[in-house]
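Here the complex is missing a single protein chain, while all its other protein chains stay put.
Going by the order they are written in, the chains are A, B and C; count residues from 1 in each one.
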Amino acid sequence: MESGRPPALEVEGLGLRIGGVTIVEDVSLQVRRGEFLVIIGPNGAGKTTLFNLISGFTRPTAGRITFGAHDVTHAAPYERARLGLGRTFQTSTVFAGLSTFENVRLAASAALGTSTRMWDRADGEAAPLARARAALEEVGLGARAQTIAAQLSHGEKRKLDLAILLCSEPSVVLLDEPTAGMAVEEVGDMVDLIRRIHREQAKTVMMVEHRMDLVLSLADRMAVMHHGRLLALDTPERIIANETVQSAYLGDPL
Amino acid sequence: MRFALLAALALLVLLFPFIHVTVPGLFEGPLDSAGTLNLLGLCFVFGALALTYDIVFGYTGLLSFGHALYFAVGVYVTAIALARWHWSLPAALVLTAVVAVLLPLALGAICLRVRDIPFAMVTLAFAEAGSILVLQNPFGLTGGEEGLALGGGVLPAALVGVSNTAHLYWIAAGLLAATSLIGWWAVGSPLGRVWQAIRENERRVTALGLNPYLYKLASFVLSGFLAACAGVAYLLLQGGANPQVTTSSFTLVLLVMVVLGGVGTLWGAVLGGIVYEYLDFRLVEFSNVPALQALPGVLRVPLSEPLFILGVLFIVLVLFLPQGLGGLVRSAGARSER
Amino acid sequence: MNAGAEVLLRVENLRVSIGESQILGGVSFGVRQGGITGLLGRNGVGKTTTLRGILGLLPRTGTVTLAGESLTALPVHEIVRRGVGYVPEDRDVFAGLTIEENLRLTERAGSEHRYPLVYELFPELRDRAAQLAGTLSGGQQQMLSLARALLNASNRILLIDEPTKGLSPVVVKRVAEALQRAAEVTTILLVEQNLAVARHLVRDVVVLDQGLVTFAGDIAELIDDPALARRHLGLSAAGH
Partner (left out) sequence: MSTIVLLIVTGLGLGALYFLVAAGLSLIWGLMRVLNFAHGAFFTVAAYTGFFAAAALAGTSPWVGWFASLVAGTFVGAVFATLTEIALIRPLYRRPVGQVLVTVGLALATLALVEGAFGADPRQVTVPPWMAATTSMLGAAIPNTRFVVIVLAALVLFGLLFFLRRTRYGLIVRAGVENRDMVSALGIDVQRAFTLVFAIGGAAAGLAGVLAATYYGTIDPGRGTAMLISAFIVVVIGGLGSIAGSALAAVLVGLLQQFLNFYAAAGVGDFAVVLLLAVVLLVRPGGLLGGKSA
């Protein structure tokens, strides 16, 4: 690390073995503050598992995870979220039976610490309501506020995912294939949105993505995973030039 | 507009004990008769109880098979304090309130460490333990299978006797109003909204930085406490405790009430509870109708068993009307608006 | 699809919705008799859904015909009995059953069973017959899953979903060889992300994007034209 500041997120020797099968092995990386790190790799390489380990939904069998000044290796997922580690899931996981607005309001209320209040009206709290509205506007779902989330299109759900994340005002966001399954015309919007969030809100971003063309314009650095291991971690230009990466990502020649 | 209607309805309900009108077919005696008021009071109590179950099952998504236990706490703790220890009513109520918070807190803390079907089973098991305890009649406290009657002198005079049924009726109506208000307030509060989020997707709630366990426990305790309050009103209306309310069948009946009315809508649950109790009561009377008695056994026996008719009705409802009566009312309303 | 060739499996206007969201918006294509047809496309465009839709494992509309016979209205097991073998993405071997039991379960009355072929391709399946499938490595589970599809000689087409996913290069090579051998005795519809493998095995390709077919034709035509490959597969500047 060139500066003296601690990295936003540090993973050391992280591993996961389940019943003799190695899913993730000896992954070490540091994410700098404000950095945009993209993780690529073929299907089944362990990218989502790495996210699950970092966010705490899966417990590692080896290694250490440090978030800012905190060792969070054994922290519960909600504790990590509270420290400012936000994530989206690969398959969109909004609260399907609730309205679009209620989805973000919940997140805003959770982030502002008002979720435990029993004596207030959820629809009468000024601060969460304002933050929720702002987040919906930010992702362009303002007009869909009253729609039940289950009735949103796939692309809209992914945007809602992002809006929920924004409400929590995390310092580090993990985005798991945010454009997967989106219509072509929606992808551009999504990329712009992610870029804006990264630049304007000065967030540290880790993103799993398959489309290299999208990734190149966003990433500061790229990490390549293959068979549960970190194959390379470098600038996009150098990653593209790397032959090992080429063969891993596009398939070994037969 | 809606509130004006609701207020008018509430006022009318409160005035029933002064209305000497017979509603043919609906009630046996006139509105102000003790029999009708008692039936209505019980309907209100079960409406309130169904609502408390809907908080934990319908809103938080916890399939508890032990809810009867907390109702039984209200019934038995109060009854024992009054009839066995001869405490005053206020003292008995304080004790009941304390137990009604601590017991669901302790059992909820244990049960909520598991989810889904294991959660259902372990709540069922604890309720069963409660039932065994009541039937075993420890230290002669519960009266075992006989139950526990509130004899003369243990209750204030205003709550005893046929002539005072109106007072009990008002207590039951007040209980239903208070429970509805608290339930409505709770599910609309930031806390209650988290319950619904947990029902939709618990993992996502975790990712928001909230610990679902504590929220589920809050729902469990609130609904348990309110169920105990309903239990107290039931005890007063019935004038005694009866081990029937501790059984697992009773929890299943609660499930029937809530599904009958529609899961996840408070007023649907209330409606389900009221309709269930009314049918249960009226079907007993129906079974004594001479015309029915004259039928051959194959028809007479099933028709004179309220639980049989309700069970079949329930099956039909689950098969063909999964939204419950509430859903039927809603869709009828939607049609009339169009 | 190339004209003149006999179409074994035809999919017309296949639509699948899960919950409120539509995954497939009317997919139509044909699979020629013999050889391997590739079903390609980026992650999340509906390839797996297409296979599961053909089998009826998901509620769908549209029509599916196998050699002229409509499969659309049949329950899953009847579709399979008509001769559609399936190798799912996650292998889905029965972990609590032994290898031998997994294979025995697959045996279908009225069909010849190709144990010799299966054991020739994957001798470890015979050597480890009594081992629980759940204790096998990922590669071995993949072999077992392929073996189940190959076992019944009455299978006329195999739907194979990403058989090389997450496997080491050595195993990928073996799987590819096995697929090549299998293609000599049956028709295969193959979902494959590993383009090197696809290029090696596949003759015809169908490319999906956003739940629709965006390209159908010869694989060489697609992959050897960078612009086409980029447009249809999202291959980057990094490609070839």
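Everything below uses one rule, namely that contacts are C-beta pairs under 8 Å (C-beta built on N, C-alpha and C of every residue); 3 or more make two chains touch, one makes a residue touch a chain.
All figures in this text were calculated on a predicted structure; none of them were measured in a lab.
> Could you tell me which of the visible chains the hidden chain touches?
B, C
> For a quick check of understanding: of C:Leu24, C:Leu55, C:Ala178 or C:Leu222, which residue touches the chain that isn't displayed?
The single option touching the absent chain is C:Leu55.
> In the whole complex, not just what's shown, which of C:Pro88, C:Gly138, C:Gly166 or C:Gly211 touches the removed chain?
With C:Pro88, C:Gly138, C:Gly166 or C:Gly211 as choices, the missing chain is touched by C:Pro88.
> From the listed residues C:Val80, C:Ile99, C:Ile157 or C:Val205, report the one that touches the chain absent from this view.
With C:Val80, C:Ile99, C:Ile157 or C:Val205 as choices, the missing chain is touched by C:Val80.
> Which chain B residues would touch the chain omitted from the figure, given the whole complex?
On the side of chain B, residues 63, 110, 113-114, 117-118, 120-122, 124-126, 128-129, 132-133, 135-136, 248-249, 252-253, 255-256, 259, 297, 301-302, 304-308, 310-312, 314-315, 318-319, 322 touch the unshown chain.
> Residue-wise, where is chain C in contact with the chain that is not depicted?
Touching the missing chain: residues 55, 57, 75-78, 80-81, 86, 88, 92, 94-97, 101, 104-106, 108, 148, 152.
Keep this in mind: only the chains that are shown with their structure count from here on.
> Quick check on this structure: which chain has its C-alpha centroid closest to the centroid of all protein C-alpha atoms?
Of all chains shown, the one whose C-alpha centre lies nearest the global C-alpha mean is A.
> Give the label of the chain whose average Cα location is farthest from that of chain B.
C
> Using Cα averages as centroids, what's the distance between chain A and chain B in whole Å?
The answer is 45 Å.
> Give, as an integer number of Å, the spacing between the C-alpha centres of chain C and chain B.
Computed from C-alpha means, the inter-chain centre distance equals 55 Å.
> Sort out for me which residues of chain C touch chain A in the complex.
Within the complex, chain C touches chain A at residues 19-21, 23, 42-46, 134-135, 137-138, 162, 164-169, 172-173, 176, 193-198, 200, 209-210, 230, 234-240.
> Mind pulling up the chain A residues that touch chain B in the complex?
55, 57, 76-79, 81-82, 86-87, 89, 93-98, 102, 105-107, 109-111, 114-123, 125, 128, 164, 168
> Would you tell me which residues of chain B are touching chain A in their complex?
So the residues of chain B touching chain A come out as 185-186, 188-194, 196-197, 199-201, 203-204, 206-212, 215, 218.
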